[in-house]
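First the structure, which I've put down as structure tokens, then a few questions once you've had a look.
One chain of protein is taken out of this complex; the other chains stay put.
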Amino acid sequence: MHMADALLSPAVGGAMCAVSAGTIAYCSRKVRQELDDKKVPLMGVLGAFLFAAQMINFTIPATGSSGHIGGGMLLTILLGPYAAFLTIASVLVVQSLFFADGGLLALGCNIFNMGFFPAFLAYPFIYKKMVGNNPNQTRLTLAIMVSAIVCLQLGPFGVVLETVLSGVSSLPFSTFVLLMQPIHLAIGAVEGLVTVAVVTFVFKARPEILQGALEAGPTGSRPVRTVVVAFLVAALFIGGIVSLFASKNPDGLEWAIAKVTGKEELEASKQGLHGVLADLQQKTAFLPDYSFRKQPEPKKSETVPVQKDEAGKVGTSAAGLVGTMIVLALAFLSGLVLKKRK
Amino acid sequence: MSHHIVEVKNLRHVYSDGTVALKDASFRITHGESVGIIGANGAGKSTLLLHLNGYLEPTSGNIRIGDIPLSKGTLPDIRRTVGMVFQDPDDQLFMPTVFDDVAFGPFNLGMAVADVEQRVTEVLELVGANHLRDKPPYNLSGGEKKRVAIATVLSMSPDILVMDEPTNGLDPFARRQLMALIRDFKHTRIFTSHDLDMVLELCERVIVLHEGEVWADGPTLEIFNNEKLLAECRLEKPLSMQGCPICGSGRLAGSAIPCPKSYASSGFDS
């Protein structure tokens, strides 16, 4: 459920990038303050571990299909919230660069969806509360199951919100929610089971790892609470701006450009370059008696509908199609020429 | 300077899970010696090495490196003096490029950028790896990794070089290269190994560990000729000291002349 650039609007993508960057900066400061230089290599190799672990599949019980671990909750339990958030974020960066999981702008969304909920909601408010100070098997199992399911409900809900707010997809909010949430209830349960099994394994083999993580976590819940409150406020604020954008200006950058250039509508630029080129066309439309003209016009462009006001910007005339072909050919040709020249 | 003396007295180490890794180990290694520490798996070799640069704290007993007793306050000095090469070079090479890795130590010592550059180049040339300087460590072969790992330690100009299983996992050629490199190092050398032929070639002295105690400590040839001792400690003579498996004749330690019969009967010419 990686969010992707292709489904994002710049406003939503940018806002989420800002939120994630802010959280990364905050966590970096926290980790540096902890002054535990053991954590430097530990975070690094555990990130690599998560990356590798996500490549190993297991058979999902009762379905026969295979799945892999998400690992957000696992890392948070092992590393505590700040280090875990950074580690999860780093894994997502590598995935976006090397495996095209999402894309670069969507990184903000992905880091938030997959890192924030386990580290700053499930861990302090569910896991720690339920496990208490001396973990035993029952408490651990319950705490992890609940945390995993909650994380895997909130994360996909984030994806839904981001997608719907961006408006590239036509999926209505309600349908999308109904599609995503039940599936992720099942995925969350499986993730919980696997996480319980792995944590139990570690707990039996090296109990001091879990104990250490419990102690190393945020001491009081106050700093975490501050973070959560700060983020809720930020989210509301950003949400407000985004919805403003979404309602008045479906296209954020265009709106911004119009503001900057002082033009009411970008169509106005037709008088500029468009106009010049149109003139040029008329002048260069030589050979008026050329035989092509006598042929019936197979796909001349007067059929563009005007029911949608976006349709005006669509660029869907035959001219558009022909131009597209030429542009593509030109792009690849230029590549070829450059390559040959070397 | 008596910096290069390593003195271990009644060293005992018990891990937190109750395993007694070292019972009572004492020895003294003086400047310029080349000492092999051998023993079966679990004899306490690695635990002993980890004490030498203060990564592990003794449960009891003490360690002196030169004039400095090992304690929390002297750790930076000790770690500068004792260069430690780990068994798995992947643990030692953690920076993005070979250059960064070799420069890591000198930068931590507070050297200036220009000096670091010069030092790195010198050391990489010494181990024959200067052409690898901009490569990331994961693109190196096993032998290259090992040489770079040694360079990362040499770049801090240690007085004592400590190595854990230096020839482990190397092909014969890389092993030869590495042995030549170790032989050229001027200062004190201490290493653990199961490669007894290497110990035979490089060390004049051997310390045998057995179940956490120093079982024997003496000149290499003397120890390798004591078959009873070796058997007790789950060891055996280096292959080059054993009789030829084909003709049964013995050969001299360190001699490179193979048994002539081994060619005749090996079937290569049929």
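In order of appearance the chains are A and B, and numbering begins at 1 in each one.
Convention: a residue touches a chain if its C-beta (ideal position, glycine included) is under 8 Å from a C-beta of that chain, and two chains touch if they have at least 3 such contacts.
We adopt the following convention: contacts and distances are computed from a predicted model.
S.K.: If you had to name the missing chain as UniProt does, which of "Heme exporter protein C", "Transport permease YfiM", "Cytochrome d ubiquinol oxidase subunit I" or "Cobalt ECF transporter T component CbiQ" would it be?
M.R.: "Cobalt ECF transporter T component CbiQ"
S.K.: Tell me which of B:His13, B:Lys45 or B:Arg79 is the one touching the absent chain.
M.R.: From the options B:His13, B:Lys45 or B:Arg79, the contact with the absent chain belongs to B:Arg79.
S.K.: Could you please point out the chain B residues that touch the chain left off the display?
M.R.: For chain B, the residues touching the absent chain are 50, 53, 55, 76, 79-80, 83-84, 86, 88, 90-92, 94-97, 100, 103-105, 107-109, 113, 116, 136-139, 152-153, 156.
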